[in-house]
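Here's a slice of the assembly, chains where they normally sit.
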Amino acid sequence: MATLIKGGTVVSSTGASPAEVLIDGERIAAVLQPASDIAAAAEGGAEVVDATGRLVVPGGVDVHTHMSLPFGGTFASDDFETGTRAAAWGGTTTIIDFATQTYGENVRACFDARLAEAEGNCAIDYGMHMILGGVDDDALAEMDPLVDEGVTSFKLFMAYPGVLYSDDGLILRAMQQAAGNGGLIMMHAENGLAIDVLAAQAFERGETAPVNHGYVRRKELESEATHRAIQLAKVGAAPLYIVHLSAAEALEQVALARDAGMNVFAETCPQYLHFSLEEHLDRPGFEGAAYVCSTPIRSREEGHQNALWKGLRTNDLAVVSTDHCPFCMKEQKELGLGDFRAIPNGIGGVEHRMDLIFQGVVTGEIGLARWVELCATTPARMMGMYPRKGIIAAGSDADVVIYDPEHRWTISVDNHHMNIDHSAYEGVEVTGHVDTVISRGRKIVDNGQYLGRAGDGQYLPRGLCQYLQ
Amino acid sequence: MATLIKGGTVVSSTGASPAEVLIDGERIAAVLQPASDIAAAAEGGAEVVDATGRLVVPGGVDVHTHMSLPFGGTFASDDFETGTRAAAWGGTTTIIDFATQTYGENVRACFDARLAEAEGNCAIDYGMHMILGGVDDDALAEMDPLVDEGVTSFKLFMAYPGVLYSDDGLILRAMQQAAGNGGLIMMHAENGLAIDVLAAQAFERGETAPVNHGYVRRKELESEATHRAIQLAKVGAAPLYIVHLSAAEALEQVALARDAGMNVFAETCPQYLHFSLEEHLDRPGFEGAAYVCSTPIRSREEGHQNALWKGLRTNDLAVVSTDHCPFCMKEQKELGLGDFRAIPNGIGGVEHRMDLIFQGVVTGEIGLARWVELCATTPARMMGMYPRKGIIAAGSDADVVIYDPEHRWTISVDNHHMNIDHSAYEGVEVTGHVDTVISRGRKIVDNGQYLGRAGDGQYLPRGLCQYLQ
Amino acid sequence: MATLIKGGTVVSSTGASPAEVLIDGERIAAVLQPASDIAAAAEGGAEVVDATGRLVVPGGVDVHTHMSLPFGGTFASDDFETGTRAAAWGGTTTIIDFATQTYGENVRACFDARLAEAEGNCAIDYGMHMILGGVDDDALAEMDPLVDEGVTSFKLFMAYPGVLYSDDGLILRAMQQAAGNGGLIMMHAENGLAIDVLAAQAFERGETAPVNHGYVRRKELESEATHRAIQLAKVGAAPLYIVHLSAAEALEQVALARDAGMNVFAETCPQYLHFSLEEHLDRPGFEGAAYVCSTPIRSREEGHQNALWKGLRTNDLAVVSTDHCPFCMKEQKELGLGDFRAIPNGIGGVEHRMDLIFQGVVTGEIGLARWVELCATTPARMMGMYPRKGIIAAGSDADVVIYDPEHRWTISVDNHHMNIDHSAYEGVEVTGHVDTVISRGRKIVDNGQYLGRAGDGQYLPRGLCQYLQ
């Protein structure tokens, strides 16, 4: 039986207007003019969902999550089951997570193992990026067939020497390979070698509190790495996607590259927009540990947050993802009591992205169409999943969120659904609420109930980035 | 009786996919998944238009035309009737033309007279910008009610001293007024005072040929004026739209302003992408006169054409319009035989925009979605007409073009429909052809026949620019 | 009888070292190694001046003064006699003032009249720039012979419409003429047309206090004009010298032009380094009137002062001059009681430049060599007077200042020698003091006594700017 969502305002990346959405099976069968003959006809025989006073938006697409990520001797506390369920609660119907290869490992074996880890556990559809932590001839050779099979993006690290770090020669080689197969190079752009020197020196000086994580990961070392990645991408002729950009100076480098017409893109995350070094990372005692992530939360006094909102408007920041990577305070973040370097890096946020970015609409930082563009349409186009994902259109997957733009509530560990013992966003008041989530035609969240189940989500082979020029 | 366009690929500003379009009356009633139950149902009782192998795109929106413009003692040779008919032939279903006030005239009276000139004569829908050629207290006072009534953009000139020129103080005052009423300031950004000095000197040196028009209107004098307009817009807090940008250096100024998050936008025109000073403006004898327009056609050796294509990709150029302003060689362009300064400025092109920009798709300069975005969606959003215009969506005006992407043909004065005695594009081979044009639900071009009539087009009061931040 | 200055540290634009200076007549006969045979020989028969513990520096060169300038119905309160005497007290031994032509006047006649005004009245040597307030064919024709005779710099105004303002066409014509004769175009770079609009609006809103002078002369309107002047200079192929630069944003424009290798230079003045809008121009009541000058004193919170010191280090600011233009509070500044627009623009400072810039040495903003370079060597080279002026070298004019770098004192109307009823610098404590001033071989200030007399100073015909490339 078909479903007709009527009475709402359908929002796309270019605007908002009243329309009715007819879902048939897993797909959107039609978008209809309200009160038209055909809309009236469609109503017969369909379950009608009343969206009066609501926004009807494409399901969110979060292209950067780390379920169960191993980090510093522990694992991110959300696995595919808990993490994707939390995502669903927050209006996200697609994630892309990462398979990781480290030095000496076989890329394909790592990918297969990771895929098996996800299979049957996800509440929503999911894709995979491939992390290359040990670029060598074998690893490069594995890239091409992966692209053919729908793994079209590869992440490299300029940070974390000795762990996932690639030096510039390895980066260049991977970029050259991507230039050939059309893959997108995703880059963690921080100068890890320099950061590690500063971190060790701070520790030796007895500066062990969480806030030092922010002090030593200097903005110059993010913008330097961003510039370097861009130049290597120029030499390697590969498209480049900078992940979790947080420094205004790094944004400038991206803007310059984009002005020059390069295939350079960047994302930021809600935590960089909402938190600051002064107010969060520098909280007394060990409280700041909750805000330890890399790139770090930056100073509001220096204006990074404003710069990032500006970047979201100028499209130099094209995507908002979460870099969801939750660690409990207890036994996880606490590993870094006495040494900020040992605090697992990461913040849990997969559930709150749609709401947090909607606050930019509420405060006037962005418009309604840009909200949908940043959180759904562009991520889908960037990662080769459009128009199946990222839009409400005839023929697209019926991933639909019915959103109440007026509902006010407060985020808390008591009402979130992520598997963490705290919320970095504890006490944050938001306007806007996910009422109903439909994933490939099925309601999985509705009326405060979770109706989905592990295994609902399918693996998504992806095409190439759709912004390449 | 409804119309169902089936078999085609519907193109939006974000991508292309197979879909069916149901038109009921003047509006699009639905966009439908092919082969869905509802599509099958819609087919019953509808005229079916077969678009197999064709692109189904929103009707073009050309926001810069000058029907019957007086210039140097003559008038642009297309009037509203001939010009809008030619536009229709080329797949453009909306234009915005200009009403002009000059020094000492009453703004409202000028507007009313111009509207009367258009009424009943247009083949397609049309809006109006207001040219302020004589900013004073009265003129400023007239801006607010015009905005309320749907005239939401005001053009000023930094060129043409003694004619339409406004000095920086007047510009600032108009910008301040626009800041208050939300209007968009459109700017002809060339330093006319300096250009006129150079032009007079060239003439005195006996350099009278058409190409001198290009030499004296130096790129530095376009980029200077662009920078100045941007700074005045910053002081005046007004949104700014640079018309007919042609110099790479001016583009750089726009890019800088946009990187800074300013409400600064720019358009270019097909002539600046396809023609060059060396190949066209510098043609022997008086032939180059056909390419005299302002800003001028620029040097290919200096790379302006490539820079403009790049700007179309980076969105520093957001719109392609035509600045349609045709003058016959005979008795019109010829006024400047012996003095390039007396050649009426303008090129006729309203008919060819969709095809010419489609050549960028053919050669890989831009993608299909960007073609639609530049020629329809963004112009509509920029000028406050979206979603009524600029998109194929349920509830929008049924302005639809069925486009054959494979058809190859050659532009000529013999097959164009503009009222000029020559074609600047004579002999240009293009791939892509407008097969059918539907305007508010009625076929006005089909199968090589013009089916519309003068008066089909309605005047469009407009809302504010939808990109303001 | 010769004079031998011994025991001191001679400072040049490249460094400082112990040396003895032998003066014979009006020239420096030799610079000698202390304790050398030749120095011992030179001592015989020479008056020995003991400079132990003192710096021996070239006499200051102030290339921007306005003795007796008419402004808004009154005249700058220092004439050539009082002004040059005050300059001498402050260690300045050369000034360049301005002759002014206004619209319709004959350039040469204006120049001759102004030269006559100075003749016989100056305590120190002086040159003349020519202000062109009414560019026309006659004025342009007069430029070439003036250059030949040693008036090698011409000032134009982008501010003060209706008074000295030139529009862009006139500016371009003057630049073209300068390109031919080698003259330097000096520019008052503020967008006067826009400023006058803002000023009138402020007045109409009842914002009449002196600080409004600073608010309406916005930094964007200085940087805009600076950019425009640079572009016109590019088109006109003329060298350009921006006078009294005060906005960080204007400095950026100069830096960009200089990076590109253009013949673009700029000066700032002590008042822009030492004063701020918040602390001085915004003083209560009418006190701020003492700080009304154009370009205006700018905000410290916005960082202009720091930016200017940086510019002095980077050489994007190559010269420090005073723009000396004193007006008494009584009967002069008071003309603007109730209307900031009527306050005569100007600050008296010709006496304090060497001391005020030396404070940059004291605080570490610049080094000793740079002090001499900014205040003497570069001004002399910029304005075609080197090596006669601006250096202590064999054969140069014996213009020498013996400077005590340790002496601390406080500037006051009670101890200055300018003809004003107040001091803008009242109460400013400085370290460093002019002990002795020698002008063309004669001591004119020594031991707290003024030993010179009106008429000591000679008119200096000048060569071309020595930085042209």
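Should a chain be cited, it is by its letter among A, B and C, assigned in written order, with residues numbered from 1 in that chain.
Keep in mind that, in the parts below, contacts are C-beta pairs under 8 Å (C-beta built on N, C-alpha and C of every residue); 3 or more make two chains touch, one makes a residue touch a chain.
Worth saying up front: this structure is predicted, and the values here are computed from it rather than measured.
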Full complex copy count, 3 shown, is 4
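Keep this in mind: only the chains that are shown with their structure count from here on.
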Most central chain, judged by mean C-alpha position against the global CA mean
B
Chain pair with the most contact pairs?
A-B
Equivalent-chain rotation between chain C and chain A, CA atoms, steps of 5 degrees
180
If I list every residue number at the interface of chain B and chain C, are over half of them used by both copies, so same, or under half, so different?
same
Whole-Å distance, chain A centre to chain B centre, using C-alpha means?
38
Rounded Å distance, chain A centre to chain C centre (Cα mean)
58
Between the Cα centroids of chain B and chain C the separation in whole angstrom comes to 51
For the chain B and chain A complex, residues of the former touching the latter:
2, 12-15, 17-20, 22, 24, 27-34, 36-39, 41-42, 252, 255, 258-261, 310, 313-316, 366-367, 377, 381, 386-387, 391, 393-396, 466, 469
Which residues, counting only chain C, touch chain B once they are in their complex?
161, 167-169, 171-173, 191, 193-194, 196-198, 218, 220-221, 223-224, 227-228, 231-232, 234-235
